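Written below as C-alpha cells is the structure these notes are about.
A single protein chain has been omitted from the complex, and every remaining protein chain is retained in its original position.
By written order: A, B and C. Residues from 1 in each chain.
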Amino acid sequence: MFIKRTDLALEARELWQESAERTTRLMGVKATKSKLEGYPVTRVDILDHRGEEALGKPQGSYFTIDLTTFWQRKADFFERAVRAVGTELKALLPVEGSALVVGLGNAAMTPDAVGPLALDSVLITRHLLSAMPKQFAGFRPVSAFRTGVLGTTGVESAEAVRGLVAEVQPAMVLAIDALASRRCGRVCATVQLSDTGIIPGSGVGNHRAALNRETLGVPVFAIGVPTVVDSATLAADILEESGVEKVDEERLRGEHDAFMVTTRDIDQQVRDLSKVVGYGINWALQDLEIEEMNALLS
Amino acid sequence: MFIKRTDLALEARELWQESAERTTRLMGVKATKSKLEGYPVTRVDILDHRGEEALGKPQGSYFTIDLTTFWQRKADFFERAVRAVGTELKALLPVEGSALVVGLGNAAMTPDAVGPLALDSVLITRHLLSAMPKQFAGFRPVSAFRTGVLGTTGVESAEAVRGLVAEVQPAMVLAIDALASRRCGRVCATVQLSDTGIIPGSGVGNHRAALNRETLGVPVFAIGVPTVVDSATLAADILEESGVEKVDEERLRGEHDAFMVTTRDIDQQVRDLSKVVGYGINWALQDLEIEEMNALLS
Amino acid sequence: MFIKRTDLALEARELWQESAERTTRLMGVKATKSKLEGYPVTRVDILDHRGEEALGKPQGSYFTIDLTTFWQRKADFFERAVRAVGTELKALLPVEGSALVVGLGNAAMTPDAVGPLALDSVLITRHLLSAMPKQFAGFRPVSAFRTGVLGTTGVESAEAVRGLVAEVQPAMVLAIDALASRRCGRVCATVQLSDTGIIPGSGVGNHRAALNRETLGVPVFAIGVPTVVDSATLAADILEESGVEKVDEERLRGEHDAFMVTTRDIDQQVRDLSKVVGYGINWALQDLEIEEMNALLS
Partner (left out) sequence: MFIKRTDLALEARELWQESAERTTRLMGVKATKSKLEGYPVTRVDILDHRGEEALGKPQGSYFTIDLTTFWQRKADFFERAVRAVGTELKALLPVEGSALVVGLGNAAMTPDAVGPLALDSVLITRHLLSAMPKQFAGFRPVSAFRTGVLGTTGVESAEAVRGLVAEVQPAMVLAIDALASRRCGRVCATVQLSDTGIIPGSGVGNHRAALNRETLGVPVFAIGVPTVVDSATLAADILEESGVEKVDEERLRGEHDAFMVTTRDIDQQVRDLSKVVGYGINWALQDLEIEEMNALLS
C-alpha cells in the first residue's frame, strides 16, 4: 500500500514503477503519449483487474493534459487549452444526449473550489431548450448541480446527485472536482479526464461515496484538476530524494495528515483553470466557437 | 381577479374585504388574533373551497407574525422574535421526524436572498447523527438544500427538491422564500408560516411548480418573509387612496411589471430576518436554547 | 423645490419643463442630442448660476447615453455600448495622466453594487507600470479604490478618497456610482457621464460629502448608472398622470422614504452594465481593443 497519495492515474503508474520491489512488468495497464494544441497528453488505460490492483483505480481510460506551459501565457494559450481539454473530453463522451454537470467541492475553500467555479463557465441550456425549443435547436440540454459541503447540507454528494439524476434523467453525468497530486509540479498544471466516475473529495476532504455508473445508473465522466499535494506524500518524496532509505510512513502520515500543500497563487490559478474546464465542457457538448461561448456567458 | 398581488393570506383577506362589491360575508375563512412574545400574530384559516376561491390560496392555516416593532430593537427583540416564530412553527409541525429545509431564491439578489441566508442559521444535523449517533442523541435529523436559480441550474426547484426528497426521505419539508406583500409597511416586518406548501419565486421572480404534499409526497411547511411590493400593486393602492375611481389595471400592470419596490435597508433587514427564521426553525425542531444555537453555529 | 428626485441632469431638465409654473425659458442650460454606435446621447450643459439653480446640479457637462436597446441584445450590443460610453468619456477626460477609479456603493446590495462591480472590469496598471515599466509602456497608470459602506468602515467615502488622492496623486479621479432616476424606463437603461464630480450614495443611500475638484484637488469625473427610482417620486408621477391635481408631497415623502423601486432582473442588469462601464473606462484611458481587454482581464 502506498503512503504516497495521488488522484492521477498517470502518477499511480509512476509510483508503481518507482517502487523498488517491482521487477516485473506492469500488466493490465497501457500508456500512450501524444500532443494536442501544443499541450502533452498522456493516456493511461487500465485494462483489467491486474491493472486495477496495481494502480488502485477502477478500469477505464484516464487522460492527463499537461498544462504546465499554460502559465507562460504564450499565443492563444487559453483557447488552445480549451480545445485540448474539449477535444479529449468530446472523444470520451457519448455523441448525443443530455448532460448533468456536477461541481463538487467547497466554494469557500480556494483549493477546493474548482468544481463550483467551473460551473460558472458552463452553458446551462436545459431550461432554455424546454422554454424556447426553436431558438435553441441544436444545443444539447445541460443542467448543473453544486453539491455544496456536507456540513452545510447534511447530505452526501452521491445521495443528492442520485436524487437529481432520477428526476432529470440525463444521458450522462460530468463530475468536476479538485484532486490531489503526488508532485508539486503537477498542481494547477494538469487536467485529468476519465470515463470511470469519481470519488468526491479526494483532493482536499475525506473520501465519500463514489459517483459512477453503478451508483447513478448513467455513465459518469470525471474532470479533475490537481490543486494540492498531500503533505505526507511530499514529505516522503523529500526524504527519498535525499537518500533517506527508511521512511517511517505511519509517523509521517500522523504528523502531516491535517495538512496539504498548495500554490501561493492558488486563487488566480483555480479561477483560470476552472474557466478552461467549463469552456472545455462546452466545447465537448455544444457546437460552438469560444467567442460564441464568451457572448452567451457574459 | 385582483390586480393587487400578495403572497400573504392576511392581505388576500384584506383585499377581499376592501373590494367594493363584497357586501356578503366571507365564507370558508376564519381569522383570529393573538400576541406572542410581544409580537401580534394573525391566524387565517382557509377552511374549504369557498375560502380558497375567495382568497386565491390553498386550504390550510396561515400565521402572520408582525415584527414591525423588531426594528425598534427593544429588550430581547431578537430572542423574542425567534421564540415567537419558533413557537408558532413548532405547533404547526409534526412532533417528530426528520426535516429537509429548502432555501429558495437567489443569493445574489438581495431582496430574494432570504432562503439561502436563513439556511446559514439552521443547524444541519443529519450527517452528524449518522456519524456520531450517541453524541447527537436527542437531535432531530435536519438536512438543507439551496435550490439556486433556474438560469444557473437548468432545473426547476420543484424537480430538484423532489429528487432529493426521494433520496433523503425526510418526514417533512420546510421551504423558506421571499414573498411579495401588498403593503410597504409589511415589507421586512412580517413572517408568514403555513402548512400549505409554497409556489417558489412568488416574491421576486416568476411563478414555478409548487412544492407541496401533492408534488413531494410529504407535508410541506412554508416560511415566508415579504421583502418586496409589486410595483403595479403599489401604484393601484396609491391611486385608490387618492380617490382615483377608475384604475386602468392592464396599463398599470404593463408599465410596472418589470419593477418591484423594496426597502433602502434591504441588505441589513434581510440578514437580520433570515437569522430570525433560521433560529426559529431550530427552536421548532430541536430542544435548544438560543445561546446553545449560537455556540453550535459559530 | 422638487419632491421628484433624480440624479440625472436630463431628468432635472424635464422636471423643470414639466413644472406648471414655468412659462419662461430655461436660461443657463443647453441641451443637444446625437447618436453614437446606435445609442442616443443627450448632452446637457449647465452653463452658469441660473442653470445650477434651475436644475439643482453643479455647472458642467452631463452626457446621458440611452442604452434601452442594449437589452434587445442585437448585433454587437455590448461592444457598441462600450465604445459609446468609452468615446464620450474619453472626450471628457484629460488626454493624459494617471487615474484613480473609485467604486462607490455597497457590493452586498444588488442595486447599489454598480461601483464595486465595475471595478472588476477595469484594468489596474499602476503597480505593473512601476514594476515592469518596459512591458507596460504605453499604458496609463490606473489604480482603484472600493469605498465600502460607512457602517463597516466608519469613514466617509470622501475622506478616504481624499487620503488616497494625497498619496497616489492621480491626475484625475473617476467615480462610479448607482443613481436614482425619476422614470422607471431609465433604470438600468442609461449611463450618465459628467465632469462635475459626484455626491456618493444619491442612488440608494443618504447624501454624503461630495467628491469633486474642490474636495479632492483634482478633476473628478462621474459615471453613474440609474438602478432605482425613488418610491415617493414614482408615487407622485403616478398620481399626476392620473389627473390628481393636488399631491400632498410631504405625506408621500413620509410614507415612501424608506422604499425604492428597482427591476426584477436587477442582478443580471447590474452585472451587465457594470461591465460596460468598466470596459468603457478602459476604452477611454487605454489604447486597447475590446478583445485585448478580455485577454488582460481574464
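FYI, contacts are C-beta pairs under 8 Å (C-beta built on N, C-alpha and C of every residue); 3 or more make two chains touch, one makes a residue touch a chain.
These numbers come from a predicted model, not from an experiment.
The chain omitted from view is touched by exactly one of A:27, A:131 or A:244, namely A:244.
Touching the missing chain, out of A:27, A:108 or A:296, is residue A:108. Touching the missing chain, out of A:12, A:164 or A:235, is residue A:235. As for the chain not pictured, it touches chain B at residues 78, 272, 275, 294-295, 298.
Against the chain not shown here, chain A presents residues 106, 108-111, 184, 187, 204-205, 229, 231, 234-235, 238-239, 242-244, 247, 255-256, 258-267. The missing chain lies against chain C, touching residues 119-120, 124-128, 141-146, 148, 150-156, 159-160, 162-168.
The working rule: only the chains that are shown with their structure count from here on.
Between the CA-based centres of chain B and chain C the separation comes to 36 Å, rounded to the whole angstrom. If you average the CA atoms of chain A and of chain B, the two centres end up 40 Å from each other.
Multi-chain contact residues of chain B (touching two or more other chains): none found.
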